[in-house]
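Here we show just some of the chains, and they stay where they sit in the whole.
Labels A and B are assigned to the chains in the order they are written; within every chain, residues are numbered from 1.
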Amino acid sequence: MNDGSPPLTHDAAQETFALYGQAFSSRLLLGTARYPSPAKLADSVRRSGCEIVTVSLRRETAHAGEGQRFWELLRDLGVAVLPNTAGCRTVREAVTTAQMARELFDTSWIKLEVIANDDTLQPDVFQLVEAANQLVDEGFDVFPYTTDDLSVAERLLEAGCQVLMPWGAPIGSGRGLANPYALRTMRYYFPDVPLIVDAGIGRPSHALAAMELGYDAIMLNTAVALADDPAEMAHAFAATIDAGRRAWRAGLMEERDMAVPSTPVAGTPFFGFPET
Amino acid sequence: MQVTINGEARDVDAATLAELCDALGFGDARVATAVNGDFVSRTQRAERQLQADDRIEIVAPRQGG
């Protein structure tokens, strides 16, 4: 399927959305981990038209050069790079990791994760807010991985975050939106803040449900990386997310309890006669 | 002098972090560093003296989600 299949393109008339002053057309943020090969990763990024990828930093073995090769792959892809602090458990670990990432990837962007426990990988919301405050003070553009808690969200915005990344469900669980009601409330509560659902997206319908709630973008990784055909799945997600944005703007219908004929009733043949 | 590099105990001769990076073959490599939990930028490495039991992190770009 991949060969010859064109990448998803974004037509000229399409709206863009802004993250820390940069405009993007694609509303898919793609993780770069767990792909079968670097080639499959590159293919997935290209096929999806994705403009932002997340990356991490890990301990380097001397001479291995793995970091350098990955860096060159990123450069060739020509996408914006969003480093994360995955695996950090304390404010200090997260802040130091962010500082190292800024130097390594030459970007002030940081996807801030401070993890509370291994079972859910949920954010420790207290340390998250504290780390966000420190990093904003140091000039970072913080993308906080958070929950759907409004009291946490408000403190992150007060800290200076200009985007929020609430989780859909635990990272890698593929369960979709565990609490669509809370995510809907969050959208209403912060109508002007870019909101990106991060984590828990297992299939395109999960991403679409968030877009239909008016979310601005979707961050995912595992569902693409572990698909039998990652590039095809990346394309499917990207197309779905784009369609979700269009649908949201085009005006979704309300659901109804009773049926309503789509074909007009007026002029129905045989109407008015005893059953024939 | 014994230090811990990326979680492993190592005997090293380097006096500064810059020397250590050179000795490990990371001289020009795309790596970032921290000592005892604090970030040490590329430009600070030459000034950063090492001490016994220092915990040193040397990290590079990697895939992430």
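FYI, a contact is a pair of C-beta atoms (placed from the backbone, for glycine too) under 8 Å apart; a residue touches a chain by one contact, two chains touch by 3 or more.
A quick note: this is a predicted structure, and the numbers were derived from the prediction, not measured.
Q: Could you tell me the overall stoichiometry of this complex, given each chain kind is only shown once?
A: Across the whole complex, the chain formula reads A x4, B x4.
The rule is simple: only the chains that are shown with their structure count from here on.
Q: What whole-number Å value describes the gap between the mean CA coordinates of subunit A and subunit B?
A: 34
Q: Which stretch or stretches of subunit B touch subunit A in the complex?
A: Residues of subunit B touching subunit A: 6-7, 24-26, 29-34, 37-39, 41-42, 57-65.
Q: With touch defined as at the start, can you tell me which subunit A residues reach subunit B in the complex?
A: Residues in contact with subunit B: 31-35, 41, 54-60, 62-63, 65-68, 70-71, 74, 83-84, 86, 92-93, 96, 99-101, 103-105, 171-172, 221-222, 225.
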